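Heads up, one of the protein chains got dropped from this complex, but the rest are sitting where they should.
Chain naming follows the written order as A and B, and within any one chain the residues start at number 1.
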Amino acid sequence: MIASVIFPAVLALGLIGWFSTRARAKLLYSGRGSMHSMPGYHAWHLALWIVLPALLVWGLWSAVSPVIVDHTVLSEPVAAQIPSDPVQRAAILSEARNIAEDPGFIGFYDESPTLAPAMKAAQDHYGLIGAILVAVAALAGGGYAFTRVRSGYPARTRVERLVMLALLGASLLAILTTLGIVASLVFEAARFFKDVSPIAFLTGTHWAPANAVGDDLNANFGAVPLFWGTLYIGAFIAMLVAIPLGLMSAIYLTQYADRRARKVLKPVLEILAGIPTVVYGYFAALTVAPAIRDFAAALGYQNPSTESALAAGLVMGVMIIPFVSSMADDAIAAVPRAMADGSLAMGATRSETIKKVLLPAALPGIVAGVMLAVSRAIGETMIVVMAAGATARLTADPFASMTTVTYQIVQLLTGDQEFNSPKTLSAFALGLVLFVVTLILNIIALRVVKRFREAYE
Amino acid sequence: MTQTKLPQTKLTARNVDVFYGDNKAIDDVSIDIGNGVVTAFIGPSGCGKSTFLRSLNRMNDTIAGARVTGQILLDGEDIYDREMDPVALRARVGMVFQKPNPFPKSIYENVAYGPRIHGLAQKKADMDGIVEKALTRAGLWNEVKDRLTDAGTALSGGQQQRLCIARAIAVSPEVILMDEPCSALDPIATARIEELIEDLKSRYAIVIVTHSMQQAARVSQKTAFFHLGRMVEYGDTHQIFTNPREERTKDYITGRYG
């Protein structure tokens, strides 16, 4: 509530500062070279000096004030009768906070409503103090900058230094995200590995987290069937579809299609890459999987399941086609034309030239593209969630239902929500494995692509 | 048009035009190219030498939008006839490019490539023989015989170009087209290629495009001067360089432009 007043107020103050300073600085301007920085920079300098300290103080205060508020409320006489168990105390305080904000809120604990008035009073009190602190910060910052509006002051250099800091900060966010991923996965996985041995997890062949209670954890967290399902669907079946179709599409587009056909076909093919995976998943479940089940039945399978590795892998393969095709396209285009000319001039046909000269020359690029495609396929979630199945099973039967790492992550984290059980923590261990494997694939592939490009300049 | 051909004429072009889309790059060129001699095409850059050369083995077919009209005869057969297969034609009319372009394969496989796709050797021993003969004729055998499995791209520039010549020779062509084969090479490598051309000329009809008039004078017996898509003058090399009939030829070889 207080936030909705302070934030606009600070911005308004900054805006007023900006306009008035620009006007004031313009009065100082008396022709070329009379000032170090143009009036606009003085305006920015002052506005930033108002807004940034104010927001900083506000941020700090919002972090600190709830603690102070809780402390104050607990020292009130009404708080004397509430239980001393810290968990219950926290829950009651949180309910009281909700009631203070919304009197219609119905809490679970009887004590909460009695604390609410004290809570509200404390919140208002410290909210007011916060608002005053913010105002002081804004005025102090603005006042300092106000005294610097002089013709010789390097306002531009100061503002630009801040801009550079913002640029640097933004690029560090990428590293921060990577570190965040690594830290959260490693941290939660480490908690999982306290209960389950990594060896059992990585080499065990029995996966049944639902049965995992007590001492038999190691026996029920064997993830090999998941790894197998993931590779069988993503790295085998999907690639069986995507590599030939993607590669042949790229060959046709780069070597045979005339410019007009290429201009139409390429974007249309790329639509396949833009379709959300949930749509593929639905299509797989609605159309492809039943068709494959009927096909399996026609082949003489007893009770074929609707969900099958083949259905998921097939649809995933189609989804990856444009990706493989565009990677292969790039790789083939990077081979110098002189190479193909040399072969054609010997009397080789176009297809002989492609098979014997172009593809071998483009091979590193194509292999790297396939690695990136595999990395995508094994990390793909929705298609397998909707079409692959939940059964952890070590089989090479494409008509059988099979589960994957991503499917299990979803399964483990969307059912019940007791967060600290080995069951939910195992999802992070699976995530860690997935992250490491895709990271390795990506790093190798990006290296290969880079070196390959350099080889042909 | 039915001019009596000299017995040694290998290639005959009559009223050849080449277009890139709507652009006419070659305008009404007629020429007889003899067997057992070296013919040089000279002229300022962009005048259409490469374009005309490529029309002699139908490499223009591989360029989108390129079109050839008129008649080009190889031993009296129209090479643009429906009956003529460009695959066989290009084996008979080999080509060497400006920049050496060996395949990213071993030296042996580079030379064996043509015979293999055309099925010219049945047994490994036959293939070895073809490779050795081609490399010997290209003057490269002694330098590479101990490292035939090394990558062709690992050779020096001059060696690479001779490898490309060996590659073309390996399918026993009748004509060899060379498009500025020395322009990417140093003077010593250039001299070796020129010697090689001298050795090869008795067995093949050789056409060489060059921007160096000294080179044309050194290696060729016949010279054709091209300018703005037309063939301005064609005659014995000695005559072209000492006593050109056309004013434009004279201006070019005396360095007035080009």
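We take it that a residue touches a chain if its C-beta (ideal position, glycine included) is under 8 Å from a C-beta of that chain, and two chains touch if they have at least 3 such contacts.
Just so it is clear, contacts and distances are computed from a predicted model.
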Which of the following is the UniProt-recorded protein name of the chain this complex doesn't show: "ChsH2 C-terminal OB-fold domain-containing protein", "Phosphate transport system permease protein PstA", "Xanthine dehydrogenase subunit D" or "Sarcosine oxidase subunit delta"?
"Phosphate transport system permease protein PstA"
Quick one: say which of B:Thr39, B:Ser172, B:Ser220 or B:Thr249 touches the chain that got left out.
B:Ser172
Sort through A:Ile199, A:Met248 or A:Ala396 and give me the one touching the missing partner chain.
A:Met248
For the chain not shown, which residue from A:Ile6, A:Ile321, A:Met339 or A:Met402 touches it across the whole complex?
A:Ile321
Among A:Leu60, A:Leu167, A:Ala297 or A:Ala390, which residue is in touch with the absent chain?
A:Leu167
Where the complex has a chain not shown, which of A:Gln88, A:Ser151, A:Thr203 or A:Ser351 is the residue touching it?
A:Ser351
Please output the residues of subunit A touching the missing chain, sorted low to high.
156, 160, 163-164, 166-175, 177-178, 180-181, 184-185, 187-188, 244-249, 251-253, 255-256, 265, 267-269, 271-272, 274-283, 285-287, 318, 321-322, 349-352, 354-355, 372, 375-376, 378-382, 385-386, 406, 409-410, 413-414, 419, 427-428, 431, 434-435, 438-439, 442-443, 446
Omitted-chain footprint on subunit B covers residues 75, 85, 87-88, 91-92, 117-120, 172, 174
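Throughout what follows, only the chains that are shown with their structure count from here on.
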With touch defined as at the start, can you tell me which subunit A residues reach subunit B in the complex?
258-259, 336, 338-339, 341-349, 352, 356-357, 360-361
Using the touch definition up top, name the residues of subunit B that touch subunit A in the complex.
57, 59, 62, 64, 86-91, 94-95, 97, 99, 101-105, 113-114, 117-118, 164, 167-168, 171
